[in-house]
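Shown here: the complex without one of its protein chains, the others still in place.
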Amino acid sequence: MASYTERFGFDDTKLRERLRYFDIHETDLSLLITHAELGRELTPGIVEAFYNHLLACPETAEYLSAPGMVERLQRKQSHYFHSMFSGDLDLAYVEERLRVGAVHERIGVPPRWYIGAYSRYLVVAHAAFHGRLEQAEAVATTAALEKVMHFDAALAMDAYIAAHLETATRQRAAIRELSTPVIRVHDRVLLLPLIGTVDSNRAQEVMQQALIKVSEEQARVLLLDIAGVAVVDTQVADHLLKMTSAVRLLGAQTVLTGISPMVARTMVELGVDVGTMHTRNALSDGLELALDLVGMKIGPIA
Amino acid sequence: MIPILRVAGHILVSVQTELGDDVVETFQDAVLMAIHNDRGRTDGVVIDITALEVVDTYVARVLADTAAMAKLMGRQTVVVGMRPDVAFTLVQMGFTLPEVHTALNIDDGIAWLDALHTPGTTRAQRVGPLDAPRSEPDTNR
Partner (left out) sequence: MTAAALSHTVTLSCQDDVATARRLARSIALELGFDAFAATAVTTATSELARNVVVHGGGGFMGVEMVRDAGRVGLALTFHDEGPGIENLERALQGGYSTRRSLGLGLSGSRRLVDSFDIDTAPGAGTRIRIVKWKRR
């Protein structure tokens, strides 16, 4: 598994560009290093207050319900805030920030919660700096911290969004596969139970998956059951005819089953020409026909 | 050069390259000459298009024409090995090639051709296409 920096194509050049875009200069980093001690001093108080705040809100509390979760996260958070004062904004730093975003996506925590953490920290740090440092120094140090926080947040967002898109794409692919379950019921006989609505997109999906399977399995018969199809109108009938034609071009046959009285009536009244398509009402009848077509039959033992 | 083989008493043509205008006539002539030279010994023609990644309307017509020409010479043709994406594309374009018999692969194609000439074959062995006219066994042999 490639590192996050690798997956995002984040190299030194890109890093330098990103730092430039966020207006982060050596002077900013030096300031943070200078006041690192102060930053470390503030951290425990902020982290505890922050998590108390999260635990008090029912929405965020549920993310923290696992035992030991809060302690673990507080430790990580402390380490995290300290590192912003390290002045070491290198690829390892970037890797860590990207990882945070990806992890949050994986556990289902939306960005607003951890961006809220930055906000809180900034408020407290601002007050502390202005309390302990000279005006100009305080302003500059706060500004530097703010820049680094934005830099961090942007990276975490990049990773979160990328992971989210990947999840969505994976889910779409899974749905596509689930909606076309092709089952091998016997040697060279495939069963495809069609369920739900069949619009032209779905019809295309189903046809493509079915054709691939027929070819892969070298199936002689495709048993297509439409008992679960919500509506069978001329459009759907047309899709079914197309599927039969395509299956035939591959050199196989289709047996259409699940023709209910309603569907039979609709198809005849609409003038749908099933031509020489094999059709049956009950799946079991269709199965017997399919087996017959491959030279097999179901019979009593002895 | 179109490679033409004889397998189990039938002619087998494996189409390896895309059939362009320049190759088509050579292809058809080769098939018809093979039938002609083989008189009496050949039952049918198997055209294997497993290697064809693209079959446009022109190639589809060529295949149908070739089958028609072979039929005039008394031989049945079966086209085998069409790829899923090719079949899908043809149907999308509105081409179902009802006049061309098809089979999954060379073995099935040969089995179908054999069944045409064997009296008393069970229906199961006639793995023929559905929207093509049911063909009767050749009696003019």
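Going by the order they are written in, the chains are A and B; count residues from 1 in each one.
Assume a contact is a pair of C-beta atoms (placed from the backbone, for glycine too) under 8 Å apart; a residue touches a chain by one contact, two chains touch by 3 or more.
Bear in mind the structure is a predicted one, so any value in this text is a computation, not a measurement.
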Contact partner of the left-out chain, one of B:V55, B:V80 or B:I106 | B:V55
Per the touch rule stated above, chain B touches the missing chain via residues 18, 20-22, 53-58, 61, 65, 83-86, 88-89, 92-95
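In this section, only the chains that are shown with their structure count from here on.
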How far is the middle of chain A from the middle of chain B, if each middle is the mean of its Cα atoms, in Å?
-> 46
The chain B residues in contact with chain A across the complex are 79-88, 90-92, 96-97, 102-105, 108-109, 122-125, 127, 129-132
Inside the complex, what are the residues of chain A that reach chain B?
-> 207-208, 211-212, 214-215, 218-220, 242, 244-254, 275-278, 292-296
